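The structure appears below as structure tokens.
A single protein chain has been removed from this complex, and every other one stays in its place.
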């Protein structure tokens, strides 16, 4: 039984993580921290957790976490805050799965460019492993610090990996058009997530400027062994959860749909949470699960890949537990089935 | 052509009012005020109005409004602000339709009790007419100050008026259970109206304590000639617009459904915006219109009244224009059909 | 490990039940039947189950089920079909949890009156136990046939049980106003559940005529030891899941809110899935869980009870597994936490 801490307990990913871990036979949540005033019950922050967890939140205190025997900390803090908080644990040997963006981009200059502030924990950044188990599964197993991947990037990276790994597409031709539910925007009320503003409406945002772009490109470059460029357009959809991503790419040689599906099935043969399906998936098919669904089509010689996941489970807290399982030697699907 | 001003242009009722007035053949919007900094275009506050209105918002200035020849001001300000702003116009002869709650409750003590601050424009309060045209149509025609009614109260009052007018029900037995879309909560983002919080969820709020309660009771008492008490429970529904109200009352003598429907049809014979329908209405039937739909059922001897309206049109800006039409001598349906 | 069969696998309750049972450490699904043509994979009927269950549906065949060693059958068939199908298993000793309405109403005449056809399995009807564990927990443990309760009735019965048990309210005064998500209407497309018809809209239906009415009254009469009458009004809400019920009752003596909450806490002291909460619950608080949330208010001397649950979990498949746990001697919360 691994003793775990949740750092930053007030948001949606923390709530989802707690729900998953409460079912996990090998994890025990011993503390939940918050930057809010006071020591509210976790169930006061998340009424859905009433009767399921009795902990009170506390302020972050590395000494106390160490004293309590925390073996693994899940960081659910905003970017910027994360890299100010985690070093105190990392330097003392605690293993960390960070759900923020702070340790995802290897190059601190790229971080500074996209996040608008310089990185101030470059030492740990250098050791971080990007937490996409289907790509970096072995490194994750032995990592002290795992940078849990973003929700959008997973749909793009895993949707494209078999194509770029085999050098099957023009790497400058890629378009990633994503549609996300509103929980991806977090739990702090804003005008654009006010119900009467975003309900019954679709829009795009951060066109060509979304911070998940470099994360997609860095990982695809690892897979390809060469630079990969994507045009990434996220859209906001009036639903709670789910990301649906439509990817367009120009193949280097003609493909049929069945060839594509075979390629994907083979590439993900060992991946228990990737479902290669013949039909076009709906986000509802993976709602509440850690699955990522993918299918492929060929239109006028272009490849069209369609992928879908639940942004709070597979896109954040579920894959975090998948990483946890790898790091601590449990069956990858433990607590996630 | 009546020159009108919109005071407080940033909210949902203002946007709806502008859309209705732009189609109204006898009204011309000459100014829109805002308490926000600067002088944004109305279309910047409401992108849906792009290309339909070229005005810039300005700060409220009674002199300037008078100089511009404003004949009618629509107040879309929050309660409290309204009674601080409108006297400057009222005292100089401008006719006002106030969409806030400030002039709805005749007794300033009741206002203080429910709104938590003392009323500071008691003089004009004494002259205000409650703007429910089906009840106070004649007084509205000659009023200088019309207190536009709340959205919930209209469904309750007009749903009950035929019953209390004829002394057909026990006036201590009334239960009003209302279900409202989220736009009724206004345009300022709050946690409970954050999309991922209220979407795919129903809850009740302010049970027994909602500020529309005294407004309902005051008007029903006028209709009844005696005190009326209601138990009022509002609920928040994951949709943009619409209020559905289910009313329960104990009749003094047995009624059949057809007797009830006849009673209602007769009572509202002249009311062009009240539709007495045999089927149970959906809020979608009146979406975007100034209609209020009502039907009646009898269950185990109890009367069940079901009423529905669009909270932004009939519940606010549409009925405001209906009042405007009465005040300025236009056909009641002008611009509202 | 209990071998279970799911009868009627194509609907929403079957899908939910399969998901719960796949996580249940003491249950193994060995067959899923369907009345549809052919032998589709369960995952073809429910793409969300892809990769989680490999079974093919088959036609119902009692002999084959017996031969396979089925110990417990969950009936997810429509009413009418259920009482034609289950006797073949019941007569041969299989224990059954029936999610249809066929065995809920003790009096076959009441069944005939509300369901429009005569009951043709009166023998087993006489042995059926109504599957509400908080009321009939001991009978359920030893029952062969459990009639799983309806979704609405649970919110009404458990919301009222502490009041009628203690004779605290006028039993002729009860109003039950319920708001339900659309999945409660089942999976067969109809005009009123066509997305553009019911989305962004609220309406009531079957006012005073809903088939869950006698089910509520029968159970409350058991609790009260006397006849109880309710006026029941269901409403359709534009969301997938969740029921929120607002109950109004006239107390026999004055109550404060804290007295009410204490009464409820004591009554449900042993009930692990009933959460008595001080705040007004949202349906989202219990979404995806087997919890039923209840709070109480006092308005002008009337009692207002507010209760909420997930209609597919607590309202159907979750409580079915709760019954299964009781019937087979497992901890009540197994697989449901």
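Chains here go by letter, A, B and C, matching the order in which they are written, and residues are numbered from 1 within each.
Here is the rule we go by: a residue touches a chain if its C-beta (ideal position, glycine included) is under 8 Å from a C-beta of that chain, and two chains touch if they have at least 3 such contacts.
Remember, predicted model here, so these are calculated numbers, not experimental data.
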Residue, one of A:4, A:49, A:220 or A:239, that touches the chain absent here: A:239
Sole residue of A:50, A:283 or A:317 that reaches the chain not shown, by the stated touch rule: A:283
Given A:62, A:216 or A:304, the one touching the chain that is not displayed: A:304
For chain C, the residues touching the chain missing from this view: 12, 181-183, 187-191, 193-200, 238-240
Where the missing chain touches chain B, by residue: 22-23, 47-48, 50-52, 200, 272, 275, 277, 279, 281-282, 284-289, 291, 293, 337
Contacts of chain A with the absent chain, listed as residue ranges: 175, 177, 179, 181, 197-205, 207-208, 229, 231, 233, 235, 237-242, 244, 246, 248, 280-284, 287, 297-300, 302, 304, 306, 308
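Keep this in mind: only the chains that are shown with their structure count from here on.
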Innermost chain by mean C-alpha position: C
Geometric centre distance via CA averages, chain C-chain A, whole Å: 36
Contacts with 2+ other chains: residues of chain B: 181, 197-200, 238-240
